[in-house]
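To keep things clear, I will list the structure first and then write my remarks on it.
With one protein chain held back, the other chains of the complex are shown just where they sit.
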Amino acid sequence: MRTVKEKIRALLSGREHRMVLALFAVVLMTVPLVAGPYGVIVMVDVGLYSIVTMGLILLMGFAGQISLGQGVFFGLGAYMSGIITTRCGLSPWLVLLVAAVAAGAVAIVVGRALVRLRGLIVAGVTLALNLVFCSLVVSLRDLTGGATGLPLIPRLPLGGFAPSNTLFSYYVVWIVAILLLVFSLNLVNSRTGRALKSVNLLAGGSEDTAQVLGVDIIRYKVQVFAVGAIYASIAGSLYAHYTGCIEPGAFGVHFSVLVAIMAIIGGMTSPWGAFLGAGLIVSVNEALREVMPAVVGGSTGAYELIAYGSILVATLLFLPQGLMSIWRRLQPQERFR
Amino acid sequence: MLDLSAILQFFISGVNLGCIYAAIGLGLFVVYGVTGVLNLAQGEFVMLGGMLTVAFYTAGTALVPSLLMAVIIAALVGAMLYRLIIYPARNSSGSTLVFLTLGFAFATEGIALSVWGWEFKSLPSFWGSPNIQLWGATIFGQTPWVVGTTLLLVIGLFFFFGHTIHGKALRACADEPLGARTVGISTDQMALFSFVLAASLGAVVGAVITPLTMTGYGVGMPLTIKGLLAALVGGINRAEGVILGGMALGMAEAISAGLMPSGYHGVIALGILIVVFLSRPRGLLVAPGKV
Partner (left out) sequence: MLRRTGILLLVVAVLAVGGLASCAGPAGEASYKVGVIASQTGPYSGLGLPALEGMELIADGINENGGIDGIPLELIVYDDKGSSTETALAAKRLIEVDGVLAFACSTATGLSHSLVPVANDLRTPGIIMSGTGLINDQLGEWCFKPIASEDDYIPLPLGYLADDQGVSKLAGLLENSGYGEGGEFYLAKVAPDCGIAIVETQHFDPAASDLTPQLTNIKNSDAEAIFIWGSGPAGALAVKQAREMGISLHIVTTPAQASPSYVESFQEYYEMAPSLVCLDSKLSMWRQLADDDPDKAMCREFDELYIEIYGHSPSMWNAIGAQIIQFIADGLERAEPDPTKLEEARGKVRDAFESTTGLSLFMGTYTLSPTDHYGRVVPKEVLVTFKDGEKVLVKTFS
C-alpha cells in the first residue's frame, strides 16, 4: 500500500502525470473566475516566465548546459513578431510560428558551436551573446526602434472577436504553457531525455561516459538547446503582442539571470520546477510591493532589493536543489541516507 | 583623419580598461581557483572599496587610511559572505552557489543605496598626479595608478601562489581538495582566506579606479559582468589567462569605439570576444584542440 506522499511523488515523477496535468489545467483555467483582475495580470507574467524557464530547465537540468542567454531567444521572438506584424501586417499567429522556427534554426547554429565548449565557458559565451543582442537591437534603430522602443505592436487576434487583452492573453499564455509542459514531460521520457539522463550530467556525470556508451550526446544537446530557444521565442512573441511595446532592456542579461534564478529556485529535476520557480519569484516581488510600504515609508525600492536578495539566499540555503526537492524530502527512505 | 597619436590614444584607453577588467577578473580567479565558486558579488567589493574610500575621504581622513579602512571593511564583508552563506551551503552544486553570491550581491547593492543614496561620487586623482602628454595622446593622471595597481596585484599573486606556504596550500586546495585535506591543510580556512583576499583585491581596485570612472551604489554588477567575461575568455583557471582576457576585452572595446562605425562598437567589441571564445574554447593560453 502506498502512502499519500508516495502517491504524490509518483504522480509528479511523470509516471502518472496525466492526472496531475489535468488537475493543473483545470485549476489554471478557473483562476480568472476567482482571482481579481490584477491576479490575472500577475499570472500572465508567471506564465510567460514559466515557458522560458521550462526551456532553461530542460537545457540545464537534462543537458547539463548552463545558459545566461535565454534573453536572446526571448528577444528574437519578440522582435521578429513585433517587426513583421507592424511592417508587413501578416497574421500574428503565423509570425509567432515563423519566429519560433527561426529562433530554433539560430539555436541549432549557435548550439553546434556551444556544445563543444564546457561548463563555465558556455556561461561566458551566452552572456556575451546576450550583450551583443541588446547592442544590436539598439544599433539597428531603423528596424527595431532602438532603445526608444518598438511601439504599436498589434494584439493577438481571435477571428472577428476582440476579447479583453489581459484575459485573452492569460488563456493563450497558459494554454501554450500547458502544451509545452506536456511536450517537455514527453521529451524528458523520450529517447533524447533518457539518453541525457543516462549520463546524468547534472549529478556530475561525464560526457566521456556517454561517448563510451555510444550516445551521440552532442546531437541531443543541440536538440535540447533548440527546444529551449523555441520555448523562449514563443514566450517572446506572446510577450510582444501582450505588452504592445517592447524595448531592448527587457531582453537583457537581467532577464536571462532572472530566468536562471527561477530555474534554480524551482528545481532542475523536472519541467514542473519552472512553474514553482516563476511563481515563487513573482509572488515574492508582489508580496514585497504589498508589505514594504507598510513597514518603511517613502521610497521602498532599496529595502525591497535587500529583502529580495535575502529571500533568494535563504531559499537556496534551505533548498539548494530548489522547490521541487521538497517532494523528494517527503520520501521517507531518503531521510535515512 | 587617422594619425598615429589617435591610434596611440586608443591603445592607452584599451590598456586602461583592460587593467580594470583584468583586476576584477583576478578577484574572480582567486575565489574560483580555491573553492570552485563563481563569485558574482566580486563587483560589489569593488563598489564597496570605492564608496567606503570616498566616504572616509570626504569625512576628512587622508587617502591612505581611508583606503585601508575601506579594504578592511570589504575584507570583513568577504569573510561574512563565506561564513554565513557559502560555508553552510558548501555541499550544494556549483550553480546553487553562484546564485547564492548573486543574492548577496543584490542585498549589498540595496544596503549601499539606502546608506549612500543614488548619487555618483568621485575622488581627485591620487596625490594630484598630473596628466601626461605623449606624442599627441593623453594619459590621465590616475591611469598609471590603475595600471600599477593591477601589475602589483599580478606580481603579488604570482609570488604568493608560487612562493609562500600559504599560497601553495591554497593552490593545493584548488588542485586536489581531498589530498590537501589528507596532508593537513584546512580547506575551510583556505576557502575563507580566498574570499577575504578577493574582497580586499576588489576594494583596492574600487578605490583606485574611482578618480577615473566615478563610483555609485550600482556599479558592482556591470563590473562583475566585465570581469566575468575577461576571466572566462582568458581561462579562469590561470591567472595569466585572466589578465590576457581582461586586456583583450579592454582593447576590443577601445579599438572598436575608436575605429569602427559609431553606434556599432558595442556589437563589434563583444563580437570579437565571442569569436575568441569559440576558437579558443579552453581559454586564450591553451591552443585549440588541446585538452
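Order of writing sets the chain letters: A and B. Residues in each chain are counted from 1.
To be clear about the criterion, a residue touches a chain if its C-beta (ideal position, glycine included) is under 8 Å from a C-beta of that chain, and two chains touch if they have at least 3 such contacts.
For clarity, every value in this text was computed on a predicted model and none was experimentally measured.
Screening B:N16, B:T53 or B:S194 against the full complex identifies B:N16 as the residue touching the chain left out.
Listed here are the subunit B residues that touch the chain not shown: 1-3, 6, 9-10, 12-13, 16-17, 20, 109-110, 113, 117-122, 131, 133, 137-138, 140, 209, 212-214, 216, 218-219, 222, 254-255, 257-258, 262-263, 265-266. Counting the whole complex, the residues of subunit A in touch with the unshown chain are 35-39, 41-42, 45, 135, 138, 141, 146-149, 151-152, 165-166, 243-250, 254-255, 280, 282-287, 289-291, 293, 298-302, 304-305, 315, 318-319, 323, 326, 329-330, 335.
Here is the rule we use: only the chains that are shown with their structure count from here on.
Averaged C-alpha coordinates put the centre of subunit A at 31 Å from the centre of subunit B. Here subunit A touches subunit B in the complex through residues 60, 66, 113, 116-118, 120-121, 123-125, 127-129, 131-132, 135-136, 138-139, 141, 202, 253, 257, 260-261, 264, 301-313, 316-317, 320-321, going by the rule given at the top.
Contact residues on subunit B toward subunit A in their complex (touch as defined above): 38, 85, 88-89, 91-93, 95-96, 99-100, 102-111, 113-114, 225, 228-229, 232-233, 236, 263-264, 266-267, 270-271, 273-274, 277-278, 281-283.
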